[in-house]
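With one protein chain removed, the remaining protein chains of the complex are shown where they sit.
Order of writing sets the chain letters: A and B. Residues in each chain are counted from 1.
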Amino acid sequence: MIAAEGIGFRAGGRPLLSDVSLELRPGEVLVLAGPNGAGKSTLLKILAGEMACSAGTARLEGKTLGDWHPRDLARRRAVLGQHVGVAFPMLAQAVVALGRLPWHGSPERARDEQAIAAALAEANVAHLAPRAHATLSGGERQRVHLARALAQLDGAGMPAALMLDEPTASLDAGHRAALLRLLRRLAGRGLAVLVVLHDLQEAAFVADRVALLEAGRLIACGPPEEALHPALLERVYGLPFRNLPGIGPIPLLEGALTQG
Amino acid sequence: MHIARIAPPQRRLADRPTLILLGGAVLLMAAMAAGVLFGPARISPGGLGAVLADFLGLAPLPDAFRRDAAVLGVIRAPRVLMAALIGAGLGAAGAAMQGLFRNPLADPGLIGVSAGAALAAVAAIVFGATVFGAAAGALGLWMLPLAAFIGGLAATLLMTRLGTVGGVTGVATLLLAGVAVNALAGALTGLLIFTADDRQVRDITFWTLGSLAGSRWEQVPVVAALVGLPTLGLIALARPLDALLLGEAEAFHLGQKVEVVKRIAVTLAAIAVAAGVAFTGLIGFVGLVVPHLLRLGFGSGHRIVLPGSALLGAALLVLADLAARSLAAPAELPVGVVTALLGAPFFLWLLRRRAGGVA
């Protein structure tokens, strides 16, 4: 549904992305992986329509992202950024309700209450709804904003995309697992999920496909067993990896080596 | 049961914006009624009745109540209307700027409008008579407001130009441009004050303290158009400003044309504040304190904060002006002094309370 062709992006004369082509399809979880500075977040911002690319095109259903009205785009894709702050004191529930803003002026408005309640339940934050956003922990905030993004996509009717930039960063192990399972469930319902992940085992667990980036170039894009092949990873990260069945690729640190 | 009791009580009220705004409207009506009925010139119930009867065409006005008719109809009514309109503009503009800059301390001063208006007003006071000579007599009463209005808009325009790079108005760049424009306007104002004579310096001082004493009917339609309409426009920006609570990128993700919203909000706030300041001089603290009060009571949603700030700002300025007229009668306090005297301690109390609440 969202297709990138030959994407390039330069900032201050330095290329951050060059010649990246990939497609995000409905019903799949596509993971963006790669070392720091590989261009994962930049690619996500371009695919979200937030930034224009300096070369190539990014299209949603054949129409260049820049030509979409922001409101129509917002009804088809939601984004969960890395660190989302709230400028003024707000209740968590009010933050989630902001997800319904794109539906103002459409018949879907009538379903606001229902969509908010469903999103709160889905992200497992219904109990946080009456709390002030400022009193929540980092992980709790992350989940509240996930609920906001889910509320935004409720009612899309057509294929929609959810884009998440390192959503597991501030979550504990239990909530990470819950989030990854939720992403799988959402993809199962036909949502296109694009997610930036650092943890390669999480990537291997959740991804239908992995796009591996290095220094702004797409090295591999395919099923985890291909794109996260230890040989490839060793080249990209400069570190030996071993693929453990049912766990995924693990980096072989010195400690891990001696114990293994 | 226990949980129900510790849930914040304002949540229930915050879910009923219509009720809150209705309350605000009632408060404003009460303030305006007080503003018309009370003041240093006492109006007897008989006088009020006679003036009303005349106004409604029921009975001609007896001679004995002519003074009352003049006080109510010529002095107080336009003054209360001006105070309400300008207070609404200051409140809504303050709320919009705080939302736009995502900063609780933002006020229209940040976009240079006050400094620009002050510079132009001071120029009008210092050069008005010499430059326009005889024409100053005919143009006289409009010259200073016109100059202040244009000066306020020009400063904001300059600032947004400076703060826009490659079509994107960065909030940080805008703030820095604002600091520069304010400093420049301040320096030029200082230069003009240096060339001013003693009497002009005093006029300048009083202008910067704000006053509604010059309010006349002929100004009301001008203020209704130039302050009232932009205020309504700002209120219509509630949803985009709500989205901006999360940040500019997130506001775009939520479907807002962020650059357009920024430009419209700054322009409307500049027009509303410049037009208000043009007729009254500088009036501080309304735009800062009122939105805070709304957020404290009813949360940060702009569908309540924006119209609420307009209503409460209007009520506050009407009451502050009533106090300004009454406290030192037969003299008058500058209304900016009253708003700051009320606003500053309240603001400090608010800060202390918030700090205490977090700790």
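The definition used in the following text is that a contact is a pair of C-beta atoms (placed from the backbone, for glycine too) under 8 Å apart; a residue touches a chain by one contact, two chains touch by 3 or more.
The rule is short, and it goes like this: contacts and distances are computed from a predicted model.
J.: Unshown chain, UniProt name, "Ubiquitin-like small modifier protein 1", "ABC transporter substrate-binding protein", "Sarcosine oxidase subunit delta family protein" or "Cytochrome bc1 complex cytochrome c subunit"?
T.: Of "Ubiquitin-like small modifier protein 1", "ABC transporter substrate-binding protein", "Sarcosine oxidase subunit delta family protein" or "Cytochrome bc1 complex cytochrome c subunit", the absent chain's UniProt record names it "ABC transporter substrate-binding protein".
J.: Can you list the shown chains that the omitted chain is in contact with?
T.: Looking at the complete complex, the unshown chain comes into contact with B.
J.: If the hidden chain were put back, which of B:69, B:86 or B:227 would touch it?
T.: Only one listed residue reaches the unshown chain, and that is B:69.
J.: Tell me, which residues in subunit B touch the chain that this view leaves out?
T.: Spelled out for subunit B, the touching residues are 39-42, 54-55, 57, 61, 63, 66-67, 69-71, 73-76, 140-141, 194, 196-199, 202-203, 206, 211, 213-217, 325, 328-332, 334.
Heads up, the rule we're going with is that only the chains that are shown with their structure count from here on.
J.: Centroid of subunit A to centroid of subunit B, CA atoms only: how many Å?
T.: 44
J.: Can you check the complex and tell me which residues of subunit B touch subunit A?
T.: Residue positions touching the partner: 7-8, 11, 98-99, 102-104, 239, 242-247, 249-250, 252-257, 295, 299-301.
J.: Can you tell me which positions in subunit A touch subunit B when the two form their complex?
T.: 45, 48-50, 69-75, 77-79, 81, 84-91, 94-95, 98-99, 101-102, 104, 130, 152
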